[in-house]
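One chain of protein is taken out of this complex; the other chains stay put.
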Amino acid sequence: MRIAIIGLGYWGPNLVRNFLSTDGVHGVICCDVLDTRLAKIKKSFHDVELAPSFDEVLKRGDVDAIVLATPVSTHISLGMHALEAGKHLLVEQPLALHAADAEALMSRAEQNRLVLMVDHTFLYTSAVRKIKELHTAGKIGDILYFDSVRVNLGLFQRDTNVIWDLAPHDISIMEHIVGLKPLAVSAVGVSHFDDHEDIAYITVSFPNNVIAHFHMNWISPVKIRKILIGGTKLMVVYDDMEPSEKVKLFEKGVQIKGKENESKALVEYRIGDMYAPHIEQTEALSLVAKDFVEAVCRGRQPVSNAHVGLNVVKILEAADYSMRMGGKSMNL
Amino acid sequence: MRIAIIGLGYWGPNLVRNFLSTDGVHGVICCDVLDTRLAKIKKSFHDVELAPSFDEVLKRGDVDAIVLATPVSTHISLGMHALEAGKHLLVEQPLALHAADAEALMSRAEQNRLVLMVDHTFLYTSAVRKIKELHTAGKIGDILYFDSVRVNLGLFQRDTNVIWDLAPHDISIMEHIVGLKPLAVSAVGVSHFDDHEDIAYITVSFPNNVIAHFHMNWISPVKIRKILIGGTKLMVVYDDMEPSEKVKLFEKGVQIKGKENESKALVEYRIGDMYAPHIEQTEALSLVAKDFVEAVCRGRQPVSNAHVGLNVVKILEAADYSMRMGGKSMNL
Amino acid sequence: MRIAIIGLGYWGPNLVRNFLSTDGVHGVICCDVLDTRLAKIKKSFHDVELAPSFDEVLKRGDVDAIVLATPVSTHISLGMHALEAGKHLLVEQPLALHAADAEALMSRAEQNRLVLMVDHTFLYTSAVRKIKELHTAGKIGDILYFDSVRVNLGLFQRDTNVIWDLAPHDISIMEHIVGLKPLAVSAVGVSHFDDHEDIAYITVSFPNNVIAHFHMNWISPVKIRKILIGGTKLMVVYDDMEPSEKVKLFEKGVQIKGKENESKALVEYRIGDMYAPHIEQTEALSLVAKDFVEAVCRGRQPVSNAHVGLNVVKILEAADYSMRMGGKSMNL
Partner (left out) sequence: MRIAIIGLGYWGPNLVRNFLSTDGVHGVICCDVLDTRLAKIKKSFHDVELAPSFDEVLKRGDVDAIVLATPVSTHISLGMHALEAGKHLLVEQPLALHAADAEALMSRAEQNRLVLMVDHTFLYTSAVRKIKELHTAGKIGDILYFDSVRVNLGLFQRDTNVIWDLAPHDISIMEHIVGLKPLAVSAVGVSHFDDHEDIAYITVSFPNNVIAHFHMNWISPVKIRKILIGGTKLMVVYDDMEPSEKVKLFEKGVQIKGKENESKALVEYRIGDMYAPHIEQTEALSLVAKDFVEAVCRGRQPVSNAHVGLNVVKILEAADYSMRMGGKSMNL
């Protein structure tokens, strides 16, 4: 299998490095509009082949798959061309700027029987995989809430706001773990330095009073990446800033023990042990590459498939629109 | 000066203890509908006097001031009676359930030239006083945002929701520090175990893109009490769970350095030292008692005066209403 | 049972409070050379009886037991008088300044069939009880090392050094958990402000290369109270400064997997989950009082008995002597 990686900015070289060492990959072709980037990638990774243009890549019959690490606004156009040229496709997150575009890409991939995957890298981290595994095994119970904070004195993005920059990480994790169909989305955000919001809060509501909430902030003095998940059986704290013990499971909870009287329920607390399962230190991106290659070779869906990608875009688009409408709740 | 403390449940005994050791207080009278509580308070504090009923207290000419540590729903009625009887008044937070009630109490106090104070205890902590002092001295600069998280596997309140239980702390701190007139409030919340919301998020918007956000949660596996304040000169982290170094000041920020081109601003980061000012370990409630007594004796306003109390109630009431309306933004 | 508490300085009032609420205690008599302390204790605890002198206490036939919360130098004399008068005895830690004195007290107690207990309070904390329980159940395996750090900008003791002030806590915990007979003790320490050492390090060696080490420091900028215990099955971190999760158990270790060649062993790591058992929040001193009263009433040994107390004094005395001798190793 031969893979072309388009776009060699911040993330592209990581993709190159990981695909070069993935089983089943027999060639990596690199393509970028900037020659300096091409020269640099060739210096770092001598085994790669350089392609003069995206069109040349599309024409090559020996290229099986394309990876798009280009700005999100280009995904729909470049992605459609790739799929129309019969190439399997891995797209950097988020899949697109509009749900309609994401759906178009998904449909075309299905028609052409091609794999369409989104690089929601966090789904492949050992921490998220462990939480997913516990939830699938029924150990967390029903999820009551999902609360995420991702703040830092971050790299201001010049052409997007904090929602499109940071929320894809946490919304994809939420989508993957919670697995429920959201009812509505609302968001508020403010900008202080240019037109792009640098702080935003997103709320997603689900049936049965399940709620998800996301705090994104580019101008925080401290770096926090913390997710709280309340389940009826276990409560989870996933703190990505912890060097070890990133995932902590608390045998804590609240139980209703009948009714005290007409209007009042008897609430009881459950407080037990905490445990932090051992989390392997595997590079998530190597598993992204592996899942993509295997999905192509075996004709199966990857974990971070187009449905996940579409659901994330739906929430992002609704959140962005809600933010512009002063926090109005948007039904999905 | 002689003070009557009404209500000896959870917080009342702390008030008794602190007023007993406040200069200028020559007698503390205790009153509660439960005789067992009266007996217990007498056993712990032999110097207190017991009063058979609230009415008896009102009639006594030697009682100068009344402290209400009764449920919030009783504040309007008991408070009006106290003010009408010519007693200075300290009310547990929040001042009332409705802004109209808070305003009525405030007007009556002003008419009768009586001190009306609300026990927003956090305003008297060394940490909040230090932040206020820094902000007043211009060291924080303009405030860009105020973000508060107060979560725990908390004591479920049986007759109120998580907003009325927890938010008065953080909203009073915000009111005190930020000192701006809010434009609008919105809130979302969900309940899982009875009719009362156990998780809620409140957003308050101000002019010039200043934003405040509050996360309250009764069913979190971990206890977090953390406030981030972004200023143009300093950024503040106030972590009440830290045994020492509760307040950290970061010489961090973002600056606009002209325009790169038509549409893009040149953003620059400022990253300097962090320092944690020494925070004295004074019991905040002793300063509450002192401020109340001095306000009465010297005829001046206390820090946590009726205006602060009213502003807090306005936000709480709007937030509660917004939550019922599905997060609709409420203008103030 | 009627108990006399001698010495009402820093710790005495805590003893009074706990014995007053211990089942089986029908009277608490307080005694101190300072009348101001007697007046103060009577004000706080109205049910106590005051005794004019230690001699009066000894003479009273209705006093079953005596608790000594007096300076350690007085323990031998006051303690012997108490035992000779037929009183059961609880002594503040450490039991005595010299092993010979501790032995004398122990012998006399045995002869007179009286309970002699030392208030090594830490043995009764939920954390230490949990570790002891795990070790007794074989879950920790063989102990390889015990490392303790107890440092703070502490209260300088005017009449003793940092070893006698802080080490009794950690050495009693070590004695209780490790349960091995030490071979030798060495210690180094320095003083900076008066004649008393304010920093000291103690090493205790045991058979089979088991080692215990203690760091005590009165002039540390930060407060650390952390014990590491390496076992062949589990490794333990007991961090007393953690608000919750004081005890963490790590499924980590090193295993020998045969020999690589003549001189080199094949070492393998075991890295598994971490778990933090739920630790109840019981006041340890209430369990001290309970254990003492039950030991007296049922004629059994308390957990923190004279043997424990003697072993602690042996190590303290040897460490202090070693420190004076420049760190010379003292056989026990």
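Going by the order they are written in, the chains are A, B and C; count residues from 1 in each one.
Convention: a contact is a pair of C-beta atoms (placed from the backbone, for glycine too) under 8 Å apart; a residue touches a chain by one contact, two chains touch by 3 or more.
Given the structure is predicted, the values throughout are model-derived calculations rather than measurements.
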Here the chain that is not shown touches A, B, C
Listed residues A:G61, A:P243 or A:G299, member touching the removed chain: A:P243
For the chain left off this view, which of C:N14, C:T74, C:S205 or C:Q301 is in contact with it? C:S205
Among B:L20, B:A276, B:V303 or B:L332, which one touches the chain that has been omitted from the display? B:A276
Touching residues on chain C - with respect to the absent chain: 144-145, 147, 149, 151, 153, 156, 158, 186, 188, 190-195, 198-199, 201, 203, 205, 209-211, 213, 215, 217-222, 228, 230, 235-237, 248, 250, 252-254, 256, 264-265, 267, 269, 271, 274, 326-329
Chain A positions in touch with the non-displayed chain are 43, 46, 223, 241, 243-244
Spell out, residue by residue, where the missing chain touches chain B. 245, 251, 271-278
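By definition in this document, only the chains that are shown with their structure count from here on.
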Please identify each chain that touches chain B as well as chain C. A
Taking the mean of the C-alpha atoms as each chain's centre, how many Å separate chain B from chain C? 43
So what's the Cα centroid distance for chain A and chain C, whole Å? 53
Between chain A and chain B, what is the gap in Å from one C-alpha centre to the other? 39
Where in chain A do residues touch two or more other chains at once? 271
